[in-house]
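Of the protein chains in this complex, all but one are displayed in their positions.
The letters A, B and C name the chains in turn, as written, and every chain counts its residues from 1.
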Amino acid sequence: MPIVKFEKQNWETGLNKLRRAYRLCGPVEDKGFHYFKDLGEAELPDFGCLNTRLSAKGIVYPQSEDMFEYSLDETLDDHHVMKDVQKDYSPRIVLGIRPCDAKAVKLVKLNFDTADYKDPYWLRAWEATTFVGLACDNPCSACFCTTAGCGPYHEEGLDVLLVDNDDHYMARVLTEKGIRFIETAGWDTTGVDGASLIEERRAAAEAKIVSHVSTDRLRGADTMTLHAAGIWEDISFSCINCGTCTFVCPTCWCFDIQDEVHGKQGKRTRNWDSCMFPIFTVHTTGHNPRGSQLQRVRQRFMHKLKYFVDKYDQGIMCVGCGRCVSQCPVNIDIRRVCELMNDLPAPDACAAQE
Amino acid sequence: MEHMGIEPGRIQFSWISSAEATKFVDVVNKVTDAIKELGPNRSFVKPETKVA
Amino acid sequence: MSEYTESIREIAKRLLETCSVEMIIGFRKGTVPMMNEPHVIRNARDTGDLVWDSNCGINLANYLTDRKENIGILAKGCDSRNIVTHILENKIKREQLVIIGVPCKGMIDKRKITRMFNGEILEVLEDNGQILIRGNGFDTRLDKADVLQENCALCTHRNPVIYDELAAELVGEQEDIDRYEDVRKLEAMTTEEKWAYFDDLLKECIRCYACKNACPLCYCPTCFVDESKPQWVGKSQDAIDIRTFHFLRAFHCAGRCTDCGACQRACPVGINMRVFTKKLEKDCLDLFDWEAGMSLESRPPLDVYRPDDPDKFIK
Partner (left out) sequence: MEVITADSARDRVEHVENPYMPYPVRIDEIVVETEDRNLKTYTLVFLNKADEEAFTYHAGQFAELSLAGRGEIPIGIASSPVEKGFLKFTVNKAGVVTTHLHNMKEGDIMGVRGPMGNWFPWDTLEGKNVLIIGGGFAFTTLRSSIISMLHPANRSKFNDITVVYGARTPGMLLYKDELIEWEKRDDIDMHITVDATDDPDWKYNVGFVPPVTEQKAPQGDKDTYAIVCGPPIMIKFTQPVLEKLGYTHDHIIMSLENRMKCGIGMCGRCNIGKELVCKDGPIFTLDQINRTPREY
């Protein structure tokens, strides 16, 4: 893969050229936190942030999104018939997405792009987007990406990986989309042999990661044993059933579908949902298969660390971004839970044979 | 409501016994007149959901 | 306040060993700086896990709702007032509880401290009214008084109002505190300014409901935001729906809120939704001379009638 180099002083000029062909989006500070936002005229992404408060998943998968519109006016020919909503799927660039968030997009794609069904909203937004990543030289202490199948210089899901190097950026161009990004920006790029430098920097960044998880025994663990294990009361006691962990998580994808009517005009929308909410699974009869806080907390961790592992064979459904760790209001820590699950002794041989 | 930016006077309270029919009519008239004078509420309305 | 830890462990151990309670609800040491995790101890030999410092801001009354066990619970001033409210509202029985009062010197504001530094904070310790902060590229000391949670800085009820045991000597209450400067500022705004202020306040809300779920008052089996028959509020990220959620939630706390700060502390995007509840709190104080959860003997203002009610419509 080609590596090119361009001066930082030309960054803004390049972005201005890109604005003519793309919608730009990047991290912007607001009231002390960074969020991915569409960049206004002349607005620059702030690459100084450690990471954004919310993950980048909302770029491809907005928290609320219209699916259909319809009319209930029976004098119209097509009343009560669902119609597609016009959306902007013109090309877009996400600047400064961290490698963890990019890998997460790839994991989420497993859910929305299947052999049987394709989610048109997610896929079209994804196809329209070029992911320009920013390598992570100052990982946070809550990050555990290297043991979660990712890393500060990880390339999966990215079209370009930018490495900040003093007065210039090194860019590892990974895809066709990435080539178009570099060409459109018109930077004065020199092909360089930066592989060894990037490799060095990667090793240095990875060495800074202080948190780890062990996942080696999850795949082989018995689902029913994990599910019935005694660890869950201790893990779930403090949970207050808010959706913070799932909403800040780059890999959580659950959603709800809602109809809303104003006068005779209606819309069908979908909104992020959370397995932490009691009504997530409640039946019309009132029966709730996951009625207790313990059951819901267990579902979240079992989904990420066991069901997903078994279903897709692509590791855990977590990229180690550390957001849920640092933002959980009651400090439930997935690193601790993962260790507990991984360390759970296998059922003894006799029980397994039964 | 007023604290978060709704014009004063949109919410009114009254205590009317089920026996006080005249008072009820009186109060309803006064309230409707007062609200008509304020005109339609422009801020706290949701004519259509606005999402992505 | 970390010196409280030893005394709390001793009391907890004694209560469990003498079978006075089946469980102790307290805190264990957190896994990230400035966080502790609410924790339950059921066995006397585990009481060494309990800790107390300036990072115990979660309101533990939240964990009592409808519990059947006999419980020992740690209670700061605000926790104790919410326990009183829980008892008054029949969410727990006084006889079930052994309240371990923890005279409080205030909790530190994680978010405020985080914003003071450019790099990441790696370790926070406390030492005699000072907070020691070590991070990427800095190592510094701050006066705790300067980094208290907003509600703690304005707190006038640091001592538990109800307790069976005490983890330490009672502390002096803060005096000459102007609790409502922010509310008065808002009250002075024009209608349009108020509207714009709340628009800006709420624009980051992601409806994770951490505020309502961290609140010990929000224990309804089905919250109005979840109710579908009828559906009271839309579920999307529409600004009006978000505002409806926040101000209706605040109404449900009228006359019950102790300004414990749990909602603001829990919010992942840093919204100060206390500006809703504080207005109601101030009104309750001004109109009815009422502060929530101060005594088991008096009924809250919304469930009593008084001939001298200040509102004229009710007469």
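Please note the rule applied: a residue touches a chain if its C-beta (ideal position, glycine included) is under 8 Å from a C-beta of that chain, and two chains touch if they have at least 3 such contacts.
Because the structure is predicted, anything quoted here is derived from the model rather than measured.
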Of the residues listed, A:22, A:70, A:126 or A:301, which one is in contact with the missing chain?
-> A:70
Given A:22, A:253 or A:301, the residue that touches the chain left out of view is A:253
Could you tell me which of A:84, A:176, A:233 or A:343 touches the chain that is not displayed?
-> A:84
Per the definition of touch given earlier, which of A:138, A:190, A:223 or A:314 contacts the omitted chain?
-> A:223
Could you list which residues of chain A touch the chain missing from the display?
-> 67-68, 70, 72, 79-82, 84, 111-112, 114, 116-120, 223-224, 227, 253-259, 261, 266, 268, 273, 275, 280-285, 289-290, 295, 299, 302-303, 306-308, 310-311
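The working rule: only the chains that are shown with their structure count from here on.
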Linking chains that touch, what shape results: line, ring, star, complete or other?
-> complete
Comparing A-B with B-C, the one with more C-beta contacts is B-C
Distance from the mean Cα position of chain C to that of chain B, given in whole angstrom = 34
Can you check how far apart chain A and chain B are, centre to centre, with Cα atoms defining each centre and the answer in Å?
-> 45
Which parts of chain A, given as residue numbers and ranges, touch two or more other chains?
-> 62-64, 260, 269
In chain B, which residues are in touch with two or more of the other chains?
-> 46, 49, 51
Which of the residues in chain A come into contact with chain C in the complex?
-> 30-33, 35, 50, 53-54, 62-64, 138, 140-142, 233, 237-238, 240-244, 246-248, 256, 258, 260, 269, 271, 274, 277-279, 325-327, 329-333, 335-336
Partner chain A, residues of chain B touching it in the complex | 46-49, 51-52
Touch list for chain A against partner chain B, complex | 62-66, 260, 262, 265, 267, 269
